[in-house]
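Complex shown without one protein chain; remaining protein chains in place.
Then we have chain A:
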Amino acid sequence: GRGRGRGRGQMTFNVEAVGIGKGDSLPPPTLQPSPLFPALERRAAPLPGGEEGEYMLALKQELRRAMRGLPYFVKPGAPRRDIERYSDKYQLSSPLDSAIDWNPDWRRLPRELKIQVRRLRKGRTAPLVPKQHVTLDKEETIKKLESLEKKEEEVTSEEEEEKEEEEEGKEEEEEEYDEEEHEEETDYVLSYFDNGESFGPDSDDNGDEAVY
């Protein structure tokens, strides 16, 4: 057509009105997508500091941390292992059931959302109550002693506890006393059992060294 090739490039409107004067060179055409991180021409203004900013920052981090611990933070259930491993017995697993850990007011929610809570342990509440004082004292001591990590006493108290458990023959408070339950089968204290998984990277380092 007319005008093609003559002059730099003819537009339908008067380019001078927009500001491109005669003889000005236009920027070269863009042949690739714009870079992922375009160069910063000027630094961003510094963040406003001050007491308010600091406090809000601390609040934000605190909130994040707190919300992770609340029951509203829904954690996925423990993944099912393909093979049963020996260490599973010794790991404190999180509650696998999908029951809600908090009590919403069910009157305010649609009925279809109510999850049936498995009543595994609730049925045993009646016989447990009268014997609470005796057994709980012992287990209270056990807990206290455990936290102070005194080995000998723990072993003896465990033996006592084992006897009691056999006498009464019931599982009490599985969730609270998972440790004891595991321990009744062995003489070894759970808290001293370390299956070595947590030291993965370190042990790998050692493996690189040649063995003479």
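What we mean here is this: contacts are C-beta pairs under 8 Å (C-beta built on N, C-alpha and C of every residue); 3 or more make two chains touch, one makes a residue touch a chain; residues count from 1.
Here is the rule we go by: contacts and distances are computed from a predicted model.
> Not counting the visible chains, the remaining one has a UniProt entry; which protein name from "DNA-directed RNA polymerase III subunit RPC3", "Prolactin 2", "Neuroguidin" or "Cytochrome c oxidase subunit 3" does it give?
Per the UniProt record, the undisplayed chain of the complex is "DNA-directed RNA polymerase III subunit RPC3".
> Can you name the residues of chain A that touch the chain not displayed here?
11-14, 17-20, 41-42, 44-45, 47-48, 52-53, 55-57, 59-61, 63-64, 66-67, 70, 72-77, 98, 100, 104-105, 107-115, 125, 128-129, 132, 136, 140, 143-144, 147-149, 173, 176, 201
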